[in-house]
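To keep things clear, I will list the structure first and then write my remarks on it.
Shown here: the complex without one of its protein chains, the others still in place.
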Amino acid sequence: MKNHPMLKYLKAEGPMGPRLPTILCPGCGGGQVLNYTLHAVDRLISKDNIRKEDFLFISGIGCSSRITSHYLNFDSAWTIHGRALAVATGALLANPAFRVIVFTGDGDLAAIGGNHFIHACRRNINVTILCMNNGLYGMTGGQLAPTTEKGVVTTTTPYGNPEESFDLCKLAETAGAPYVARWTTAHPRQVVRSVMKGVRKRGTAFIEVLSQCPVHKKMSPVAMLKMFKDNTILIGKERESKEGKIPIGEFLDIDRPEWNDSYQKIVSQAREGDYRTHE
Amino acid sequence: MKKEKGAKGMNKVSRDSCLLKPGRHYLQGNEAIIEGALVAGCRVYAGYPITPATEAMEAASRRFPEVGGRFIQMEDEIGSACVLIGASWGGVKALTVTSSPGFSLMQEAISIAIISETPMVIIDIQRPGPGQGYITASQEDVMQARWGHHGQGPIIALAPSSVQEMFEVTIEAFNLSERWRTPVLVMAEETVAHMRESVVIPPLEEIEIINRKKPQELAIPPDNYLPWGHDIVAPMANWGEGYNVNFVGLVHLEDGNVTRYSPQMNYHCVERLHKKIEIDANSISCLDTKFLEDCNHLMICYGVVSRTAMEAVAEAHEERGLKIGYIRLRRLWPFPEEQLRNIVCEVDTIFVPEMNLGMMKHPITEALRDRCKKIVSIPSIGILHSPDYILSKVYEELR
Partner (left out) sequence: MVTIGKILGEAFSLYEGKNSVNTQSYGPESRGGACKSEVVVSAGEIHYPNVRKADVLVALSQVALDRYLPDLKEGGILLLDPGSVKDVLDLDKYQVHEVPSMEIAYEIGGVRYQNSVALGALYGLIPHLVKESSLLKAISDNVPRNTVEINKEAFKRGMRYEKGERGKGNE
């Protein structure tokens, strides 16, 4: 750990005691996503000359959200369950120059945070969302999530899940996100590239990363990573599941007016209006 | 086509600042809130439509962009309250105005704002409940203000009684929130929110505006910065200033470390929050009084009811020679127990008129039980008490 190139972006020590190791379980995919994201951020800082001060990491509640908590040597926020995107909206209202990266999980984003998720995409606020999808609620012990597949046994579906699950990428695209991609923790370079694209994109970039929870899935991390490689298929725009495999790739990459850019026009219009003639 | 804006000609606006010019204005309570917020330096508004607060949001949607601020109508009140947190940590003062059901939704956000010591202002235009209740006036959220958020954080809550005060108290709320790094609640009623009244705006130089202390001003560099340390009210570094500050909601040490939980750390973290507000409680006067000398009875009131109470008490003096003292609580929380005990001598009956079935009556009883023979609630539900109504209850009781 001492020589890890991304360590400079983590708060290893504080005046009140050590922060590392993280609380993540051994083999958790969250650590990998953090690593890939920091690599992307590192490249953006050097290649695009984005100021480190402008990066802002925001998360909700859950294992995935924990990678923000207080580990990062960046401005960050570990907020309330499902509300990271609402807090991000506020931060961007205060300062449209922030490069906001939201770490979230499938439950945090699509269950309790569902409303803020679709509205953030609709408004096209300038955030890059990294949704670590492990198909369950990890922190609280492995309960059903909106992304749990039908029939799967979890601690709250002991007889098997009777419900259908979300396709988060389709949801993001329908709601209006201009950049939508799905990868897994077994696709490091692709995640890094997507994060870079996401930060560069003016608007909501949604990156779903299938992530392993070895503890609740009761599989070894290696087996899960292999599963991710074997059971996914890289596709372009077709996006229908082929050969029974999960489609991964960049599904959408377009441009749409970003919220603050649109609102700035309103500010200009308001300030020039004829209100001032009534003095 | 240039759009017609706001109240045509009525609200005279300064060309440079786009704020209302000093002088006399005629405003609705909801509008006065927005003008006060803008004077206080608030530049982010987030809200959700709800009667009877909607006019404030609509005024914000017009006025905030005019002064270069930003307005957003969020998808719900929870989102609105969270926008306030993000904006405040982004370095900008932020406001939302809601009503009772929306206020309930915001409690989780208030809770995390307290522990993260986030300056922000939430104004509740109270209406009757429970449930949808109705859209008239009430004072039924005054306990929710104190105890509605989960956990045991301290609360500052103010109670305006006129449109002039909607303007002034909003500025005061921002000043308190910045000075003490805490969310501040303003508990208003539908009556004042919808009433139109004269408002005198003083020259801006005469209005005190307080901003949060910054570590940069105190020459604390990022490497030595403790987000919740250095002083009883920690200087606040905001995002984007290079301080790498982590916002957290778990109980924490001064540097934000949450990994070393212990009951002692938990206690210390929460106790500090209370101590911080207690200094405010004792340092800021918040009682209006009249007719206290030689009074036999007392009327303790707050919010718009205090206007009726004043008229009732004055009339009782004039017409029946009844010596009823008048005390108005301008601040509901922290409850001014010490200040009350300092000014109240022995009296016979304490009357507490409220637009609820008796809420502030409880801390009043706790504070003054030994200074009187009885404490009598005078409730009025859904409508402001009239002076005749209060007097009829008073005369009945004192017969």
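Each chain gets a letter, A and B, in the order it is written, and its residues are counted from 1.
As a convention for this text, contacts are C-beta pairs under 8 Å (C-beta built on N, C-alpha and C of every residue); 3 or more make two chains touch, one makes a residue touch a chain.
Please read these numbers as outputs of a predicted model, since none were measured by experiment.
Q: Based on the whole assembly, the unshown chain contacts which displayed chains?
A: The chain that is not shown is in contact with B.
Q: Among B:L19, B:L105, B:I135 or B:I381, which residue is in contact with the omitted chain in the full complex?
A: Within the whole complex, the residue contacting the unshown chain is B:I135.
Q: Among B:L95, B:I201, B:A281 or B:L384, which one is in touch with the chain left out?
A: Candidates B:L95, B:I201, B:A281 or B:L384; residue touching the omitted chain: B:L384.
Q: Touching the hidden chain in the complete assembly: which of B:M166, B:A234, B:M310 or B:V394 does that?
A: Of the listed residues, the one touching the omitted chain is B:M310.
Q: Going by the touch rule given at the top, which residues of subunit B touch the chain that is not shown?
A: 4, 7-10, 24-26, 134-136, 162, 191, 194-198, 304, 307-308, 310-311, 314, 384, 386-388
As a convention for this text, only the chains that are shown with their structure count from here on.
Q: Which residues of subunit B touch subunit A in the complex?
A: Answer in residue numbers: 2-6, 8-13, 15, 18, 21, 43-44, 46, 62, 65-66, 68-70, 72, 74-76, 78-80, 82-92, 94, 108-109, 112, 226, 239-250, 252-260.
Q: Under the touch definition given earlier, write down the residues of subunit A that touch subunit B in their complex.
A: Checking each residue of subunit A against subunit B gives 11, 14-19, 23, 52-54, 56, 58, 68-70, 72-80, 83, 86-95, 97-98, 115-116, 119, 260, 263, 266-267, 269-271, 273-276, 278-279.
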